[in-house]
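Removed from the display is one protein chain of the complex; every other protein chain stays in position.
The block that comes next holds chain A.
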Amino acid sequence: MAITSRFARELTPGQKRVTPGSVVADLAILAWFVFSLFPLVWMVLLALKNDAQQTSTYFEFSPTLANFGTVLSQRGEDLTSVDFGHAMLTSVLNCAGAVVVSLVVGIPAAYAAGRWKFRGSEDLMFQMLSFRFAPELMVIVPLFVIYNTLGIFDTKLGMVWVLQLVTMPLVVWILRSYFTDLAPELEQAALLDGYTRTRAFLTVALPLVRPGIAAAALLAFIFAWNNYLFPLILTDSQATTVTVAVTKYLGGGGQAYYNLTAAAAILGALPPLVLALTIQRYLVRGLSFGAVKA
């Protein structure tokens, strides 16, 4: 049956044709994208300006890549007392560590919660969800004391442990929805073939949710990368991360370095942006904790 009404066609998914209405829609969307993308474009421009041009708000200038070099070099360090290159590397290691631990610990839990309904499973899942929503400061102050006692303040180990709070709920909730969607008959067939439960899981179930695992891991990495409060309080200089390092460029004592700030902001934003574009297809499910499937 074909949709005849012009209005109905607009609401129906997948039916598109160029009409005066769609032109208006295009213009409205364009307005949003100007608002949405302008700050990013402006940051790139600002990061390409030299010290003399940084305070001008004009668009024409002779671009230079020197600011990125400055931020990543000794001179950037002298200006802000933060080694930005080191912070980038630390962020990569912290986040990779947190993601790996989250996967090792989270995949079995997600499988259990997705496959079986057991006493306490819903409580466990809600507990995870509450980590996602809980205000970070509630645990940061005690952790600060505990970390100092254990001697893991300002260490990568300490950061990996605390970033679990960000990454593990994400991994468990996303993967649970993938495991729930997986027909149990697939593993049962493997069991009938004489596979052990473990082998059925490893050779049948796990490969089938690989896209989910990849998406969960990358999204968890982005979330860990973007966290600010934990490194702000639980690190000092050795394990400081990109998010904390970027803000140091704002607080320049008297002298302003807008171009350097912009360059640092771009360097810090680039990894999550690149990762997000690669997992775009899985983002909806990930961002909504698997509550919404697309």
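The rule is simple: a residue touches a chain if its C-beta (ideal position, glycine included) is under 8 Å from a C-beta of that chain, and two chains touch if they have at least 3 such contacts; residues count from 1.
By definition in this document, contacts and distances are computed from a predicted model.
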Discussion item. Considering only the chain that is not displayed, what protein name does its UniProt record carry among "3-methyl-2-oxobutanoate dehydrogenase subunit VorB", "Sugar ABC transporter permease", "Cytochrome c oxidase subunit 1" or "Phosphate-binding protein"?
Written reply: "Sugar ABC transporter permease"
Response to the item:
The one of A:18, A:52 or A:183 in touch with the missing chain is A:18
Discussion item. For the chain not shown, which residue from A:84, A:161 or A:178 touches it across the whole complex?
Written reply: A:161
Worksheet item: Which one, A:108, A:184 or A:211, makes contact with the chain that was left out?
Response: A:108
Fill in: chain A residues that touch the omitted chain in the full complex
1, 3-5, 7-8, 10-14, 16-18, 21-22, 25-26, 28-30, 32-33, 35-37, 39-40, 42-43, 46, 54-55, 57, 104-106, 108-109, 111-113, 115-116, 118, 121, 124, 126-131, 133-139, 141-143, 145-146, 161, 164-165, 168, 172, 191-192, 194, 196-197, 222, 225-229, 233, 242-243, 246-247, 249-250, 256, 258, 261-262, 264-265, 268-269, 272-273, 275-277, 280, 283-284, 287-288, 291-294
